[in-house]
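A protein chain is absent from this complex, but the other protein chains hold their places.
== chain A ==
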Amino acid sequence: MSRIIVVTSGKGGVGKTTTAASLAAGLAQSGYRTAVVDFDVGLRNLDLVMGCERRVVFDFVNVINEDARLNQALIKDKRLDNLALLPASQTRDKDALTAEGVERVIEELRAEFDYIVCDSPAGIERGANLAAYHADDAVVVTNPEVSSVRDSDRVLGLLASRTRRAEQGEPPVREHLLLSRYDPQRVKKGDMLSVEDVREILAVNLLGVIPESKAVLNASNAGVPVILEDDADAGQAYSDAVARYLGEQRPHRFLEVERKGLLGRMFGGQ
């Protein structure tokens, strides 16, 4: 039985696409057949973050309109052979995705993949609803900042009422909090909400904490999901999150200000 995971947030620019790419790559690395679907119609980005923008021929809307078959539109990842991307369309027509069309494509994906990761557009309107509708799991990406936390709470409300599971009275969507762009230094100074603060407010299972990291920009510049960068803090944090998603117990890392060694203190001080 395949599982559908929506990566969502309400607020824009908090790290959904970064997370969708790494989550999908991590699941594929763990041996699962994984598809990642870009729902951000008109603002295709996942292809760039995954480094396959030049291989896009057909897209999600082409498949919905039956201008192309699913297998013609899916792009196989060059690094991980059980990972594939379904790119978003660049059309400006926001209604190009239809509920029936999405359902049909999801059903078709279920037949071939263990995990289907849906990268939601920002907002809590139609596009976000379509991306979340079929979800079994939701990864709610949140930054430690007031408007992001508030929007996450609204998204949690939407997951509890406007999804297929909610409408059909099935067990609810499993919700996971992914706190991203976390800066322990600023938390220590008291300028940034702490993990505990955000957990207390949202009261959702914490899947992971991704530190604010230069590695994220570097990885997206290179078109590599950051989780594949073994040496990067953010990459390791994503690996932990994927392992936790798959049921492993792992302590949270990168929550404390790094203690610098003597040399670090002498030369790397702020």
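Operating definition for what follows: a contact is a pair of C-beta atoms (placed from the backbone, for glycine too) under 8 Å apart; a residue touches a chain by one contact, two chains touch by 3 or more; residues count from 1.
In the analysis below, contacts and distances are computed from a predicted model.
Asks: Tell me the UniProt name of the left-out chain, picking from "Putative ABC transport system ATP-binding protein", "RsbT co-antagonist protein RsbRA", "Cell division topological specificity factor" or "Helix-turn-helix transcriptional regulator".
Replies: Of the names offered in "Putative ABC transport system ATP-binding protein", "RsbT co-antagonist protein RsbRA", "Cell division topological specificity factor" or "Helix-turn-helix transcriptional regulator", the one UniProt assigns to the missing chain is "Cell division topological specificity factor".
Asks: From the listed residues A:Asp93, A:Glu125 or A:Asp191, report the one that touches the chain absent from this view.
Replies: Of the listed residues, the one touching the omitted chain is A:Asp191.
Asks: Using the touch definition up top, pick the residue from A:Arg126, A:Arg150 or A:Arg244 that touches the left-out chain.
Replies: Only one listed residue reaches the unshown chain, and that is A:Arg150.
Asks: If the hidden chain were put back, which residues of chain A would touch it?
Replies: 145-146, 149-150, 153-154, 157, 161, 187, 189-194, 197, 200-202
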